[in-house]
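A quick write-up on the structure given underneath.
One chain of protein is taken out of this complex; the other chains stay put.
Each chain carries a letter (A and B) given by its place in the written order, and its residues are counted from 1.
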Amino acid sequence: MSDPHAGAAAPSVFGVAFKDAAFAALVALGLAAPMLGLVTVQTQSGIELEQHWGKVAIAVAIVFAGRLLLNLTLWRPGRKKSLSYVPPKVEAKLARFAKYLAPLAILGAVVMPMLPFTERYAIDLGILVLTYVMLGWGLNIVVGLAGLLDLGYVAFYAVGAYSYALLAQYFGLSFWVCLPLAGILAAFWGVILGFPVLRLRGDYLAIVTLAFGEIIRIVLLNWYWFTGGPNGISGIPRPSFFGLDFDRGDDGFAATFGLDYSPLHRIVFLYYLILALALLTNFVTIRLRRLPIGRAWEALREDEIACRSLGINTVNTKLTAFALGAMFAGFAGSFFATRQGFISPESFVFMESALILAIVVLGGMGSQFGVAVAAVVMIGGFELFREFSDYRMITFGLVMVLIMIWRPRGLVSTRSPSVFLKEKKAISGSLVQEGHG
Amino acid sequence: MIDDTPALPPELLLRVERLTMRFGGLTAVNDVSFDVRRGEITALIGPNGAGKTTVFNCITGFYKPTVGRLTLASKEGPLLLERLRDHQISRKANVARTFQNIRLFGGMTALENLLVAQHAPLMKASGLTVLGVLGIGGFNKAERAAIEKAKTWLERIGLIDRADDPAADLPYGDQRRLEIARAMCTDPVLLCLDEPAAGLNPRESLELNALLRSIRDQDDTAVLLIEHDMSVVMEISDHVIVLDYGKKISDGAPLHVRNDPKVIAAYLGVEDDEVEKVESEIGVETAS
Partner (left out) sequence: MEYFLQQLINGVTLGSIYGLIAIGYTMVYGIIGMINFAHGDVFMVGSFMALIVFLALLALGVTFVPLALLIVLILAMALTSLYGWTVERIAYRPLRGSFRLAPLISAIGMSIFLQNMVQVAQGARVKPLPPVITGGYQFGAAEGFVVNVSNVQIIIVVTTIALMVAFSLIVSRTPLGRAQRACEQDRKMAALLGVDVDRTISLTFVMGAALASVAGLMYLLYYGVIDFYIGFVAGVKAFTAAVLGGIGSLPGAMLGGLLIGLIETFWSAYFTVEYKDVAAFSILAIVLIFLPSGLLGRPEVEKV
């Protein structure tokens, strides 16, 4: 029997691709024409529209060409239309290197300031990145290990910073005394805020933590006589090298060690300080993962009801995760305060919480290494594109979307067990729960 | 208070008295009373919707009974279970349970699952974590002991070779047995199993029977199970309780229950007075 359709031509790949790209271009036209093409400008006589059809044409053209290209290459029918596309061979090779990457990275971080070609800018960038790495590791305990969705993490960062600033200002305590105090205060707030809300289901917990973050920011902004309001607190004492100030004096750091004074000394000291704090966070987290509390966090994330049936007090377990995460944010906050010498509520907006959460999710699966890489990529990348200030944020948002589409489970999408009998096998991310709060 | 609670006769482990559970207008469990004796496997059976899982959830602290008293002869004396919250049931009363839809920690290995079950003693050994972080205290020793215990159970259920595999990767029958082993790692006096044979093939059912019998005989743990699989129930139970529409309709040795006309009627969906007629039709011996 002859196939009645034998004579009809199969739809050409190019034809399908073209139609799809044309549709995309049409959508782009609808989006761009009003937004890019008609720009509102204020003139002397009021507000008017300026026409910029050139921009619209460019946008539509880019969309059309890009979509056509993608349709003809990555998204050819027949090829798996998947964007999470890393060849398994590459992934396996990376996994084998991963063992060495972490110690190498730590070594690199330790050695970096001492390299001859490192300039101040690089060390400053390093300090910024390491601060976010530490914040990422702290939030990782809450979100990555215990599976609690916290959208207000910046609140604890703020508590740490303001605690240090106020303690130093009112009581004249040194950094080394204020640091643990700030951590304890932040942990304390973690318990206070956590206690009423940790019974809430995941998404409700998210909005309440977001609300708390905003409440703390607004209070800091308006409680003028205590927190300085929008002016913040300035003149925060800089750290000293165990009592030796980093100044030009005869009893300063430089003089004591027989070096010429250089402002770089303090910067390098700050760098090693944040590195030490971050590594402390990492060390504690790794230890805790192997202790019953860490296992309870992960079990909580997997199945809360099963945890309760095994005698685990889930409320206390959640509170511990929350408080510990808060404590590390508190430490990071104190560091931030002393590094800047000045803090204001502007540094503690919701976008920071979102950014830190993005770092944790991008890192993947409660993985310490992944979170660090994500922080380096996002913060480092963000800083390096400083020149393109206008388009920097636009690209940043778009990159966030693209990375999530590419690797929804994050960069490190496997979980490594905390204990093993014979062999430590990496567990695929698809088997691991993300927690329901 | 433990002091006020009257002690149970020594052969009893759990006494359920007048248990009633109402959800709004629906009475799921209606005035049910029964005993669970030490060293026995007790089965709770009945048609679907009879209220079996509800009874379970009351005993294991996931529901608070509307009416009723649940007295357990725990290691520390008689306890009233209806007063305890869910995680305390395991901690204080040493009652462990498994679930109808298996609730393993899928992303954790079989070994890790069994270690989580030993959370309480390990927490104590780690000095509430603080000592553990610092690396002092007896934590390492306690952890090694816990791993040994886990190994023993893994060997008993035949999963020692898969100790490092994620629980979600295990075949269904293995997952069921792992869940039981996990419950046993909490050293319970009473093990409550919710349909442990569901979805098992005949060979796996036999293995399950062997496991449950060995638990009854070796581990000083009484077993209370809900089951639909009659072969399992008849094979291993020492005592059977039948529920229908939230009420208890039969209570006794397996053979007695099997021949009880009320039970047959409930499963066949037949009215009580028609039972004898139906039985003669299908040729069943009526109890005389």
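Remarks
Assume contacts are C-beta pairs under 8 Å (C-beta built on N, C-alpha and C of every residue); 3 or more make two chains touch, one makes a residue touch a chain.
All values reported here derive from a predicted model rather than from experimental measurement.
Of A:P263, A:G381 or A:P408, it is A:P408 that touches the chain left out of the display.
Of the listed residues A:A22, A:L259, A:A276 or A:L398, the one in contact with the hidden chain in the full complex is A:L398. Check A:F18, A:F241, A:Y272 or A:F350 against the missing chain and you find that the one touching it is A:F350. Not every partner is drawn; the one left out touches chain A at residues 27, 30-31, 34-36, 38-42, 46-49, 83, 143, 149, 196-197, 199-204, 206-208, 210-212, 214-215, 218-219, 221-222, 305, 350-351, 354, 357-358, 361-362, 390-391, 393-394, 396-401, 404-405, 408-409, 434. Contact between chain B and the unshown chain involves residues 53, 57, 62, 99, 101.
Just so we're on the same page, only the chains that are shown with their structure count from here on.
Between chain A and chain B, the centres computed from C-alpha atoms are 45 Å apart. Looking at the complex, you find that chain A touches chain B at residues 284, 287-288, 291-293, 295-296, 298-299, 302-303, 305-314, 320, 415, 417-425, 427-428, 431-433. For chain B in complex with chain A, the residues that touch the partner chain are 60, 62, 86-91, 96-97, 99, 103-109, 111-112, 115-120, 122-123, 126, 129, 132-133, 139, 143, 147, 151, 160, 163-166, 168-169, 182-183, 186.
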